[in-house]
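A single protein chain has been omitted; all remaining protein chains appear in their positions.
Order of writing sets the chain letters: A, B and C. Residues in each chain are counted from 1.
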Amino acid sequence: MADKTQDARQGRDYINTVAAVAIAPSGTGEELSEYVAQAVGVIRESGLKNETNAMFTNIEGDLDEVLRVVRDATLKLAAQGHRTGVSLKLDIRPDARDQMERKPQLVNEILAQRSES
Amino acid sequence: MADKTQDARQGRDYINTVAAVAIAPSGTGEELSEYVAQAVGVIRESGLKNETNAMFTNIEGDLDEVLRVVRDATLKLAAQGHRTGVSLKLDIRPDARDQMERKPQLVNEILAQRSES
Amino acid sequence: MADKTQDARQGRDYINTVAAVAIAPSGTGEELSEYVAQAVGVIRESGLKNETNAMFTNIEGDLDEVLRVVRDATLKLAAQGHRTGVSLKLDIRPDARDQMERKPQLVNEILAQRSES
Partner (left out) sequence: MADKTQDARQGRDYINTVAAVAIAPSGTGEELSEYVAQAVGVIRESGLKNETNAMFTNIEGDLDEVLRVVRDATLKLAAQGHRTGVSLKLDIRPDARDQMERKPQLVNEILAQRSES
């Protein structure tokens, strides 16, 4: 298994990934915050850079690390037996860094330049 | 048309909606920011409350207003002839307000209480 | 309004769009099928080409027609007062046609050729 895993990564030690993830139960009533907080708690304890907004929690790190945290946060609800829904979007730029800050900055800079001209 | 629309809304004047939307072209090269900025520009000019993070732009308002802005921002790229991808997630709570601020606040409060106890 | 709309479309009569949409309530219990069926019913009555699988209903048509059906199907649940979640993914290729059939066919053809060689 370890060999196959190494193979799949084609020798890359680090593959930069920004994730947006939303994890919530179905069938536990309309107020989901208690459950969402359990999943967000797992993400915060992971040590990976993260940021929670109204719709998703963004996480940045190596692809396998990010997927491990998404899995652990999902299991926090699913292993209690709840029907659980997960929405995940990944933007993987293998050799990039600090995309969580740079992506919105770049959009702001482009829009600022445009309004000046 | 107006009658049918009114019918579908069942007399509700305002249906609170928080959207997370990501709009980007395919096939224009790896650097997408110039195009993403065009779509975000349309959203900012809409007058609806909005906030851009690394993965999505969040918008809050009435369902039909939010969908109108998503459509206009999408057309900004698609009407230029680009293959365009859109990811949209909506959280609709018809009678709620200020969910863009309250949702992450509530998660933070729950996690803060937990770490105190 | 009509003028602004026309403007945004930049004179394009038809902008081909394939959508995958999932619409479900929160807080109504774990069995969602009754509600999902109401939303799917609206989509089937729309006259647009559509297909329901385990996770999404795919729809193909002009961008504005597709968005209108997504809106009507969403309102079917939201206007009853339910907290409603919507996941939507659009693949817009303005000048393409019949993408709902052609996209999976093309993937199958590529994989078939590969296994022959």
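Definition applied: a residue touches a chain if its C-beta (ideal position, glycine included) is under 8 Å from a C-beta of that chain, and two chains touch if they have at least 3 such contacts.
Note that this is a predicted model, so its numbers are computed, not measured.
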Touch partners, limited to displayed chains, of the chain removed from view: A, B, C
Where the unshown chain meets chain C, residue by residue: 18-20, 22, 30, 33-34, 36-37, 40-41, 44, 51-56, 58, 60, 87, 89, 91, 93, 99-101, 103-104, 106-108, 110-111, 114
Positions on chain A contacted by the hidden chain, ascending: 8-10, 12, 15, 63-64, 67, 70-72, 74-76, 78-95
Residues of chain B in contact with the chain not shown: 24, 26-32, 83, 85, 87
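Criterion: only the chains that are shown with their structure count from here on.
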Averaged-CA centre spacing for the pair chain B and chain A, given as whole angstrom: 19
Between chain C and chain B, distance of the C-alpha-averaged centres to the nearest whole Å: 17
Overlap residues in chain A, where contacts from two or more other chains coincide: 30, 87
